[in-house]
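All protein chains of the complex are present and in place, except for one that has been dropped.
Read from first to last, the chains carry the letters A and B; within each, the first residue is number 1.
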Amino acid sequence: MEQLFFYIFALVAIVSAVLVVSVRNAVHSAFYLIICLLQVAAIFILLRSPFLAAVQVFIYVGAVMVLFLFAVMVLDIGREKTKDYIHSQWLPAVGVIIALLLVLGYLVKGGKLSAELGIYNEAVLAKNTEVIGKALFTQYIFPFEVVSLLLLVALVGAIVLVMKDKTRPRKNNGVGS
Amino acid sequence: MSDKKGIDILDLIKKVLFTDFVKGLKVTLGYNISKSITHRYPDDEKWIPYRRFRGVHTLNRDENGRELCVACELCVKACPTSCITVVPMEDDTGRGIADRVAKVWRVNLVRCLFCGYCEDACPTRAVRLGREYELACSDFRCTVRNREDLLMPQPVPESIEGGIVAKAKFERPLSGIKVTADLKVTKKRAW
Partner (left out) sequence: MMIPDISTILEVVLIAVKVVVVTMILFGLPLPLTWLERKVAGHIQVRLGPWRVGPHGLLQPFADMIKLLMKEDIVPDRADKFLFTIAPLLAMVPAFAVFVAIPFGENIVIPVINKEVSLYISDMNVGILYILAISGLGVYGIILGGWASNSKYSLIGGLRSSAQMISYEISISFAVIGVVMLSNSLSLVDIVRSQGGSLLQWNFFYLPVGPVWCAIFIIGSLAEINRIPFDLPEDEGTLGAGFHTEYSGMKFALFMLAEYVAMVSVSVLTVILFFGGWNSPVPLPIPIPPIFWFVAKVAFFIYFFMWVRFTLPRYRYDQLMTIGWKILIPVSLVTILITGFMRI
């Protein structure tokens, strides 16, 4: 049963991921990306990580993609439609994809991509949120803090970039008569 | 907002406590629980106007039942939109108070602006603007009222002062819609 659902989600995810890069309309691309991310969230639930699934939906689907759409919607889509989208790079691209699939296949076959559940057995995973929280704030506290700092720097940087424009004295803005 | 520099402490406290918002909510709640002023016209209620109301014209008779109109055509002269047509004729059978009566007294309600000048001009007080105000119809013929219609007794008698809401019945026969007021069951308006 679970396997069946996994294959459904995986299939939809792959098809929509391919559609993301192959449709010509940018808004359609974004729409298929939303579907793809939702499928990934569903697979997280199958992997007993409802917290990760909820966060995936909350952050990626709920916030990042809204911003994506916001940006894409103000684009001029008509121009992109007429462009040729298979250009001279297709041959190396196909080569890289085949190489990637080969490597992935080798790793999966050799069992290098799967790990034991270890101390995280089913009973512990039922309290998913607490496990993640504890791991984040004890074992992984340093990376966590580094990431927070990085985000803070990005935030301050964004504000500085915007403020700079405002405080600069406007001389030749061409409005005055 | 005051244009003083710095933060007005009182203003800040007011904003934090949402005082203006609560005040607004209080006002709307007051209206919400107050009684509605809408008349449920035409289903249940009908507004009976005051005597001074200027609705459709009426032609009156004296106490002996003789027509007051002497077809002097002063109303025709006074009318700013020339919507009244009067054709006089001789009659000594006692139909009117004089031997001159109106053969035709017709008013075109589409053109009439209900100013009441005809009422003022009338030397015998034959023309009065009545209290009928339901003029909508689906046929142009009903916009012209003739002497015969205007001489009919009014649904709201002169003795009722008006300014009340009467209980009404709404009928929809094929011949046209009708709202009949029951003048026995009345009440004051709500505001």
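The rule is short, and it goes like this: a residue touches a chain if its C-beta (ideal position, glycine included) is under 8 Å from a C-beta of that chain, and two chains touch if they have at least 3 such contacts.
Predicted model only: the values in this text are computed from it and were never measured.
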Among the displayed chains, the hidden one touches A, B
Would you indicate which residue among B:I9, B:I37 or B:L174 is in contact with the undisplayed chain?
B:I37
Please identify, in ascending order, the residues of subunit A that touch the omitted chain?
25, 27-28, 31, 34, 50-51, 53-55, 57-58, 61-63, 65-67, 69-70, 73-74, 126-129
Touching the absent chain: which residues on subunit B qualify?
18, 21, 24-25, 27-29, 31-34, 36-38, 40, 43
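The rule is simple: only the chains that are shown with their structure count from here on.
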Quick one: report the Å distance separating subunit A from subunit B, using the average Cα coordinate of each chain.
70
